[in-house]
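Only one protein chain is missing; all other protein chains are in place.
Right, subunit A next:
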Amino acid sequence: MGRYILRRMGFYLIAAWASLTLNFVIPRLAPGDPAAAMFARFEGKVAPEAMGALKAAFGFTDAPLYAQYFTYLKHLVQGDLGMSYAYFPARVTEVIGTGLMWTVALAGVAVIISFVLGSFLGVLAAWNRGGWLDSGLAPALAFLGAFPYFWLAMLALYLFGFVLGWFPLRHAYGHDMEPGLSFAFAADVARHAVLPASSIVVATLGGWMLGMRNTMVATLGTDSIRLAHARGLPPRQVMLRYAARNALLPNVTSFGMAVGFVLSGSLLTEIVFSYPGTGYLLILAVRNQDYPLMQGLFLVITLAVLAANFAVDLICLWLDPRTRAHA
């Protein structure tokens, strides 16, 4: 088992290196000159003569690619992600730091709620096949999930924020709040998170539920479940410990991937609700051809996805005895 884990770790290290390298190559294949794009942001407020000096200040180099690659790796190891072009002269780590916590908290919590709740509902739906959960809620959630997320979020914002005034229209906390470990602040953050988090949950719940329901239905038809029933075990124990545990595997695997979307895919949530996260930084970085910021964000996303997948591997190991037998 220890060897299995070591092998997986080795695999993830190679995957990390490969994605770091892609991370370096891809932005450099994009068309356009970042210096020109940056200069463009001043819309004529800067004399053209300053352009050469600007290039020097930003450290745009004509060094050969391999040399740039080694500099990139060296700085990475030192935890130096360079300076952002779009937010010059702020460090990339500082820029990412402004939003990372909020994105992780909001989207992370929403994805976990959606996964847990959706899987649980899926188990119940399959157990009571043909019941209202199965024939009513599941199609309704699938229907909601089919709407474009942007539209769903705007609708929630308009209805519950603007018209009814139940929830704030924007931001992660009130601008007159003092952030800290106080109950008032926590309540304020929670109040601000309700709309964005529930819109993510509503949009993704159906997927988890249906996925879980379908594998669960298949599992319920197997001999082991029939045997468990025959042994006279309590139904709840059969449902959760025998059927659900086995049916959960595919959903757990998808969960590992969903974590990646937590960091990149909450872009729309952040735009609609003015949530101060990293998703919006990513699109700004792309627009401004801000390579260092892009690379920094991709790095964070890559590492998060790899870490999540590693965690999923470990969970599968625990859930599925077969993996253990082969290890």
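Methods note: contacts are C-beta pairs under 8 Å (C-beta built on N, C-alpha and C of every residue); 3 or more make two chains touch, one makes a residue touch a chain; residues count from 1.
FYI, contacts and distances are computed from a predicted model.
K.L.:
Going by UniProt, what is the name of the one chain that was not included in the view, given "Anaerobic dimethyl sulfoxide reductase subunit B (Iron-sulfur subunit)", "ABC transporter substrate-binding protein", "Membrane protein" or "AsnC family transcriptional regulator"?
P.N.:
Per the UniProt record, the undisplayed chain of the complex is "ABC transporter substrate-binding protein".
K.L.:
Which of A:199, A:289 or A:302 touches the chain that is not shown?
P.N.:
Answering carefully, the residue with contact to the hidden chain is A:289.
K.L.:
Touching the hidden chain in the complete assembly: which of A:73, A:112, A:144 or A:169 does that?
P.N.:
A:169
K.L.:
If the hidden chain were put back, which of A:22, A:155 or A:190 would touch it?
P.N.:
A:190
K.L.:
For subunit A, which residues lie in contact with the unshown chain of the complex?
P.N.:
Subunit A touches the chain not shown through residues 31-34, 36-40, 42-54, 56-58, 83-84, 86-90, 94-95, 98-99, 102, 116-117, 120, 124, 162, 165-176, 179, 187, 190-191, 194, 270-271, 274-277, 280-281, 284, 287-289.
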